[in-house]
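A single protein chain has been omitted; all remaining protein chains appear in their positions.
By letter and in written order, the chains are A and B; residue numbering begins at 1 in each of them.
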Amino acid sequence: MIPELGQFALILALLLAIAQGILPIVGAWRGNAALMAVARPAAAGQAVFVTAAMAILIWAFLSFDFSVAFVADNSNLALPWYYRVTAVWGAHEGSMLLWVFILNVWTVALAALSRHLPQPFVARVLGVLGLLGVGFLAFIVFTSNPFMRELPMPADGGDLNPVLQDPGMTFHPPVLYMGYVGFSVAFAFSIAALLGGELEQAWVRWARPWTNVAWAFLTGGIVAGSWWAYAELGWGGWWFWDPVENASFMPWLVGVALIHAQAITEKRGSLPAWTILLSLFAFSLSLLGTFLVRSGVLTSVHAFASDPRRGLYILGFLIVVIGGSLLLYAIRAPKVAGGKAFAVVSRETAIMIANLLFATSAAMVLLGTLFPLIGDALNIGKVSVGPPYFGFLFVLLMAPVVLLLPFGPYLRWGRADGKSLATVAARAGIAAVICAVAAWYFADGKLRAVAGVAGAAWVAVGTLSYVAKRWREMPRGRRFPAEMAGMLFAHFGVAVFLMGVMLSESLSVERDTRLAPGQTETIGGYAFRFDGVQETTGPNWRGDQGIVTVMQNGETVHVMHPQKRIYTRGQVQTESSIDAGIFRDLYVALGEPMDAANVEGPWALRVYYKPFIRWIWLGGLLMTLGGFVTAGERRFRAKRVAASETPTEPAPAVGKATVA
Amino acid sequence: MSRLLPLLAFLLLASLFGFGIWWNTQHDQHEIVSPLINQPAPDFQLPVLGDDARKVGKASLLGKPYLLNIFGSWCIECVHEHPMLMTDAKTLGIALVGYNYKDEPDAANAWIAEHGNPFDVIVADRDGRQALDFGVYGAPETFLIDAKGFIRYKHVGPLTPDVMTTELKPAVEALAKESP
């Protein structure tokens, strides 16, 4: 009975979403305040029912209701309760429900925090979000019902994919979806602006905090996913350029371009059409990404089981949402290139160049991800596009970005001051050269390590020198407005990330080895002594656990316990053991006994020494932090009156501008 | 015009997707089309299953077309495929050669005893090294090799009645026509 209530709740949510999607937009068009006023209550109602459906599905998992097919497929009696909760998003149907649930979280937040915005605008924004809700709820109700019954009820269920039975999976999907879905707000703002035909760019200011928060979540979600892949998949890698990763990376890249383009449009009035287009792209790529892995057109590590009916629905939905919004753009995008004039050397130019590079990168990732399909279409046989392609082109496209980065804060709007640029170039350049020389010495001339350290120093010193300048020149309390602080965190994060990537990629040591108990393998100055294997059990698995004592200079650093688990449903899963550190990770995975009959004898093991790998995620977390901090900018929360004034502050005469 | 560019680009993308959905209803996404089709089969020489002294190879099979079926007792899909080999494949009118892939002879013999033996001869490739030359990457796989020793057709995965009637039979008939 209860699962039917869940389905019923979804249908009611769908009906409310239809009301939320149509009435307020009609109201805004006809100037009917009563219809516009439907938006908030309808959104609240939709949220209540979607939350109810979510709660019911969680309850079905917690109460082992195997009469629900989705529960029976993805959990069993032995699965611990916390993984039964996360099993909700462990497969297609439930993860779609999570998607809609998060769409409702954003909608409710927007409904609550938009009281200061003009009513027609809010009505249109909530209406657009309502229409998105309709598309997703209909998808769930008609093609992917998580409450489908399975009769007769099985006595026990299948299992949650063991690779998903990991703490990383608890955060990764919800946080990632917060990012994906969060771009729907910027999307809805853009559509509302196109529909309303407002030439003023006030809406960009309102959209900025939402975009920054969404981007921050997306960054955090990608970081969590990367960390999970590293810790759980056990290949020691942190990024594989798999279609599913690319699916999250494309909106991220466009998101970077978008948050910078929004700054130009908000402050200088330039590039309004481009900003709208990027908002449309960011969300479109989120949709594409969500669906790419579900439509079955591409092979991917975790492509969901697909059927052609879903594929067709998805295609139709994409055509309506993306095609419709781009058509609206073609008709109504602002035609005049407004905004203040700027000189060649100015922040505007720099942001435009960076925008171009990020947009091109996103296009490159899209092309590479879809190229196998294009290969089928052009009949040139099965083509594989993988890390060598993406890695090569991405580095080429991002190198200029890294070069530009230290100048970011120093470049003034309108016209930059050449002297301050020369100063920062000199400082960052000297730092980069010194660090490169030091790295050359320590990394025995490994070119990538040297380039990484030099690039990181270049960005870090450039960014920090701006921090010092603000500290020196500004009175306490006005030194770092939230927007600037966020930018500084994120840019500094790039330096940290760069350091992590280049050092771990170039200096890591990996070795597959065969060790009998008592034998030792030495890599990266660490001796890994294999002390045998013992049996061990967990709540829903049993397995072999290796004991590996790691020693450095004769002293024990850590005792590691890599496992090989067999889950209740027979799936085998290796659990690597990781000794994490700021400057290096040690990583051990257990293979098979060399002779299956002799488990006391030698085993196959893989050991890794990975310097600086944590810096990759640390850099990502700094970028995440930057996004959140920026969103806290007080100016974005300016009241309606202030916000609908001219989008930029009155400009002081040039002569008065202080020279940095 | 430039405002229409994004829409046009998207429509191109959407048609690509439409194509992809259609394509995947026609093709197995995981199948790698073998570059060896219409190429001479690799020159192999393998012991007969259960009789290491006797060798069978490309040379001794020349002159008549035959079907080479890669199977193993460890392979789940092979069990599903086997009835097709026992019935329909025998009506093709060509020799069936079993290729026992990465298997223990005892296990393979027990498996054949249990499920029946449709093959005229079974060769054994215990370490799977020879199979690399055929571009084998799993089991079951089926090759159609003509009288001159050329690979004419390959199927990856179990033979189904559908594959039999729409692909394999026509391929065999085409062979029969060209060599009167």
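Methods note: a contact is a pair of C-beta atoms (placed from the backbone, for glycine too) under 8 Å apart; a residue touches a chain by one contact, two chains touch by 3 or more.
As a working rule, contacts and distances are computed from a predicted model.
Peer 1: One chain of this complex is missing from the view, so tell me which of "Simple sugar transport system permease protein", "Phosphopantetheine-binding protein", "PPM-type phosphatase domain-containing protein" or "Cytochrome c-type biogenesis protein" is its UniProt name.
Peer 2: So the chain that does not appear here would be "Cytochrome c-type biogenesis protein", according to UniProt.
Peer 1: Quick one: say which of A:Ala112, A:Met153 or A:Leu356 touches the chain that got left out.
Peer 2: A:Leu356
Peer 1: Consider the whole complex, including the chain that is not shown, and state which of A:Trp29, A:Phe171, A:Trp239 or A:Tyr389 touches that chain.
Peer 2: A:Tyr389
Peer 1: Of the listed residues A:Thr211, A:Ser270, A:Ser504 or A:Thr624, which contacts the missing chain in the full complex?
Peer 2: From the options A:Thr211, A:Ser270, A:Ser504 or A:Thr624, the contact with the absent chain belongs to A:Ser270.
Peer 1: Given the contact definition stated above, which residue among A:Gly94, A:Gly196, A:Gly368 or A:Gly627 touches the chain not shown here?
Peer 2: Answering carefully, the residue with contact to the hidden chain is A:Gly368.
Peer 1: Name, in rising order, the residues on subunit B that touch the hidden chain in the full complex.
Peer 2: So the residues of subunit B touching the missing chain come out as 30, 32-36, 76, 102, 127-129, 131-138.
Peer 1: Need a quick check: the contact residues on subunit A for the chain that isn't drawn.
Peer 2: So the residues of subunit A touching the unseen chain are 69, 73, 158, 161-163, 233-235, 237, 240, 242-243, 267, 270, 299-301, 305, 307, 337, 339-344, 346, 348-349, 352-353, 356-357, 359-360, 363-364, 367-368, 371, 374-375, 378, 380-389, 393, 397, 409-410, 412-415, 417, 473-474, 478, 481, 484, 510-514, 569-574, 576, 589-592, 604-606, 635, 648-649, 651-652, 654, 656-658, 660.
Keep in mind that, in the parts below, only the chains that are shown with their structure count from here on.
Peer 1: So what's the Cα centroid distance for subunit A and subunit B, whole Å?
Peer 2: Averaging C-alpha atoms per chain gives centres 42 Å apart.
Peer 1: If we count contacts the way the header does, which residues on subunit B are in touch with subunit A in the complex?
Peer 2: It is residues 3-4, 6-7, 10-11, 13-14, 16-21, 23-25, 27, 29-30, 32-33 of subunit B that touch subunit A.
Peer 1: State the interface residues of subunit A toward subunit B in the complex, per the touch definition above.
Peer 2: Its residues touching subunit B are 273, 277, 280-281, 284, 295-299, 308, 311-312, 315, 318-319, 322-323, 326-327, 329-331, 333, 370, 373-374, 376-377, 381-382.
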